[in-house]
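A protein chain is absent from this complex, but the other protein chains hold their places.
Read from first to last, the chains carry the letters A, B, C and D; within each, the first residue is number 1.
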Amino acid sequence: MIKKLTPVIEWGTLLLSTGLVCFFLVAILWDLISKGAPSLSWAFISTSPTDGMTRGGILPAIIGTLLLTIITALVAAPFGICCAIYLNEYAADSWLTRIIRASIRNLAGVPSIIYGLFGLALFVQGLQMGTSLVAAGLTLGLLSLPYIIITTEEALRRVPNRMREAALAVGATQFESIRDVVLPSAVPGMLTGLVLTLSRAAGETAPILFTGVAFYINKPAGYLNQEFMTLPYHLYMLSTQHQAIEQVRPLAYGTALVLIILVFLLNLSAFYIRYQYSKHE
Amino acid sequence: MNNEHIKLSATDARLWFGKKQVLKNVNVAFPENKITALIGPSGCGKSTLLRCFNRMHDLSADARITGNFLLEDQDLYRGNLSATAVRRRIGMVFQQANPFPKSIYENINYGLKINDISKEERPGIIENALKESYIWDEVKDDLQKPATRLSGGQQQRLCIARAVALRPEVILMDEPCSALDPISTSKIEELILKLKQDYTIVIVTHNMQQAQRIADQTVFMYLGEIIEAGSTRQIFNDPQAELTGNYVQGHFG
Amino acid sequence: MNNEHIKLSATDARLWFGKKQVLKNVNVAFPENKITALIGPSGCGKSTLLRCFNRMHDLSADARITGNFLLEDQDLYRGNLSATAVRRRIGMVFQQANPFPKSIYENINYGLKINDISKEERPGIIENALKESYIWDEVKDDLQKPATRLSGGQQQRLCIARAVALRPEVILMDEPCSALDPISTSKIEELILKLKQDYTIVIVTHNMQQAQRIADQTVFMYLGEIIEAGSTRQIFNDPQAELTGNYVQGHFG
Amino acid sequence: DKSIKVKGSDTEVNLAVSLAENFYKVHSDFSVAISGGGSGLGIASLLNGQTDIANSSRPLNSEEIELLKAKGIAIRTVIFAEDATAFIVHRDFPLDSIDVPSLTRILNGQYKTWKPVTGQDMAVNIYGRQSNSGTHSFISKKLNIQFSRDAKEMNGSAQIVEGIKRDKSGIGYVGAGYILHGGVNQPVKVLKITSKKGIKSVSPLDTKAIAAHLYYFQRPLYQFIPITSWNKVDAFIDFEKSAAGQKIITESGYYIIPR
């Protein structure tokens, strides 16, 4: 009896769960696209909001998101990569480095809101940057650091030791072997990790809540020391704070769609890098 | 070990990985323009010993080395030779071919560039090294091809060319034929025999026939110690230690 | 191959992995209660052929098989035998011992449970299988010990016990001793010789001495084809094909 | 430096956005960044030195005045509009007005159901604001209550309107800017308030009554400005007081009471 039912249970369980997961994905995308697409237009992405944000576009939010992501990259990439190189190429494999590695992995799992608190205490308050683009960018940079370190180290680890030895054996110094042999081989992996990390950062809201994001700004582009708008926060605002929530729903859907498109584009470029890489292997 | 000129030697060498002692009081000398084979069961420390001579262990933090390692009469570790300078004079070919993931040309060019050899000289040196390593004919039509697309045997010969191009004084080879088919193997053996006119060669091998075919002198290691060293003929036909005899007759290992 | 009763056979068997043909027109027959050794250089298709007989290739999507595989006179692929039923009748012992990461007891119990053997019978069968496989004495004190803590040789014997417990008709063994020391090897050879009273055994081996010690019949494969098959004595002492002679004398492979 | 940070009251945030938007048309060299989050956020930012204008829909409390003093922050206060806080219920709600005592018992959790008020046996769902909201503290002060612990704390007034639209047993409070003025198609019902038994109930949409200070829950809207920022924000404050500014204020649903 049980034996007879097995195939039913088997396929039932597996297909049901896989189907549900796919359903979630399709439902999310379908809802966002079908309701967001009508709002999309050139004007929507190229103008500022008007009429108390009930009309107009989301240009300041797009620019803010891009600027923020760029600052995040500028902060996190060089430091993260240098730290990963230090850990993987120079640091001895002692209990200390093992603890450091474990801590870095744990930091990657720390809730993003805690980075927001830290950014507030350190950058906004401690370093007197005020709520601003730099403070928020640095906060997101911190948030991204552990991910970049982990992915870069992973990429470095995948470069076989015999490559390093080959360079040393022809008389290269350690730095030269890293620069000429290790890094070039690791670059695709590092890039993939970097892009994925940035796509995550671009979608974050919690860490910037207190460090510089604004409800509205009357100029499309800000300066480093000013507040700014971003797509995720704009979506949050339009869906919870705006006085005419119902009326601006199409704008909220449009913002959500633009945000998703931006993040997916970043992800796709990561897939593309990975694909190019695997082709060369 | 007669009165030949000794090119490279180690006295009282010991090496630990962490707490584990891998080389115990090793004394060994490699005569100039001779081929020395290093044999012994897996894990006895052959590769480890070889790598001491071009300071490859500098990279692994947990390796600790004592003893004297001399190239001619210069100390490899304590003198005024830097690790980079040592490696420049003592080339190495690894057990697994490890060409850079670059073109064939670039593979050899890299070492020349790094070592300040002028742009004009390089093409000549590269061609010559490839010829010396019996691989020129197979690759001359497309030097821009990625080295990783070569066959295993070709890659190994390319690595030898890379080492040779720098005109080191000694070439260390760690089982260069272990991953190769018989035809590639015989090509590389031929090459090694030719190279000995200009270089001092130390080769680790698992293959008793190979040692007998090419080595002038053979050193037998066991559990981190050198059990016996002598002319190849003597080691294989008239070993002094029982252990050596057992090993070369294939009774263990 | 005289007029013995043929237990298992393949006619005109071909196998492709993707576009690559790995078995080419293989014809082979294994007589009942005999040990057949399958020899040949690495990569010639021995494992692949063996795995055809218990439909292990069903798992890999890119394997395509043609030809007839018969157990007695039942077709293994097209008849009314399911893959599960085939595997139940044709046991297999793999090159690397692969006990489940469970207790010794559970390792054998699993197959019995799966195959609906009643709870009451199982302990007896398990004890018996362990005894038959010469491992009972070494493990009887702690059948709950994780199988992964056994030595390599013990693990391999446990895997044989696991196969034997189900009383298959044929046991396929893929280099069961390749990872073992000489003492474990000789224990397993002893066991195989004993098992042949009850089972038909096919064993892949790289070890010529082993084939000569235990096999009644030997099959030599090369590049996906069967070059020669015959009594072990004949294959080793009077091979018909030049290739066979070269191989058994160790000239290549 | 021509960048102005305006933070605080949710009640005022949409108004501030409209003002900034129009201000930009005449002073395009100023950049004005506006954040909501509640009066408490504005005042905290004032204390933390993170804002040039703190919008607040409540006066400073004594503790805050102390803190400002302690930190040596001198401020100027601007009252730029009047709000009439509206109580809203579902469109199908049976009553049009409510008296203050009943409201008090509903909001402090004493009435768990609507029975004593409407006769319907439905659980009361309070849609409130989080504790940093000026409106929240204004109501609790005015009625002298602690809010029921079951009150939902919405992130903004807009979410309250959203909730009430669907919830037949809900009640919520929002600034006048969050309800439509003069519209017949109000998505929620705006309750009239009876301050004492027997007195005529007043709607928060009744301009005249508000001008006469007759609505029970009416209050001034403040802007606190640190002295150090005064020069910078001067132009913006002037714009608020200009005819154009005043027009925006009334169009946004708030009132102007000459003082």
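As a working rule, contacts are C-beta pairs under 8 Å (C-beta built on N, C-alpha and C of every residue); 3 or more make two chains touch, one makes a residue touch a chain.
One rule holds for everything that comes next: contacts and distances are computed from a predicted model.
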Listed names "Dihydroorotate dehydrogenase", "Cysteine desulfurase IscS", "Cytochrome c biogenesis ATP-binding export protein CcmA" or "Phosphate transport system permease protein", with the criterion being the UniProt name of the chain not displayed:
"Phosphate transport system permease protein"
Contacts of the hidden chain among displayed chains:
A, B, C, D
Given C:74, C:128, C:148 or C:186, the one touching the chain that is not displayed
C:148
Options D:44, D:139 or D:225, residue touching the unrepresented chain:
D:44
Of D:28, D:77, D:131 or D:228, which one is in contact with the hidden chain?
D:131
In the whole complex, not just what's shown, which of A:151, A:199, A:226 or A:243 touches the removed chain?
A:199
Mind listing the subunit A residues that contact the chain we can't see here?
6-7, 9-10, 13-18, 20-22, 24-25, 28, 31-32, 78-80, 82-83, 85-87, 89-91, 100, 102-107, 109-118, 120-122, 125, 142, 145-146, 149, 173-176, 178, 196, 199-200, 202-206, 209-210, 232-233, 235-236, 239-240, 249, 252, 256, 259-260, 263-264, 267, 271
List the subunit C residues touching the unshown chain?
54, 56, 59, 61, 83-85, 87-88, 91-92, 94, 96, 98-102, 110-111, 114-115, 148, 159, 162-163, 166
Could I get the residues of subunit D that touch the absent chain, sorted low to high?
37-38, 40-41, 43-45, 47-48, 67, 125, 130-132, 137, 146, 149-155, 162-163, 166-170
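By definition in this document, only the chains that are shown with their structure count from here on.
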Hop distance check: subunit B to subunit D, minimum number of steps through touching chains?
2
By C-alpha centroid distance to the whole-protein centroid, which chain wins?
A
Distance in whole angstrom between the CA centres of subunit B and subunit C is 42
Length of the line joining the C-alpha centres of subunit A and subunit B, rounded to whole Å
48
Could you list the positions in subunit C whose residues touch two or more of the other chains?
none
Chain pairs in mutual contact under the definition given at the outset
A-B, A-D
Of all residues in subunit A, which touch subunit B in the complex?
92-94, 160-174, 176, 180-181, 184-185
Where on subunit A does subunit D make contact in their complex?
49-53, 124-125, 130-131, 213-219, 222-223, 225-228, 237, 240-246
In the complex with subunit A, residue positions of subunit B that touch it
54, 56, 59, 61-62, 83-85, 87-88, 91-92, 94, 96, 98-101, 110-111, 114-115, 159, 162-163, 166
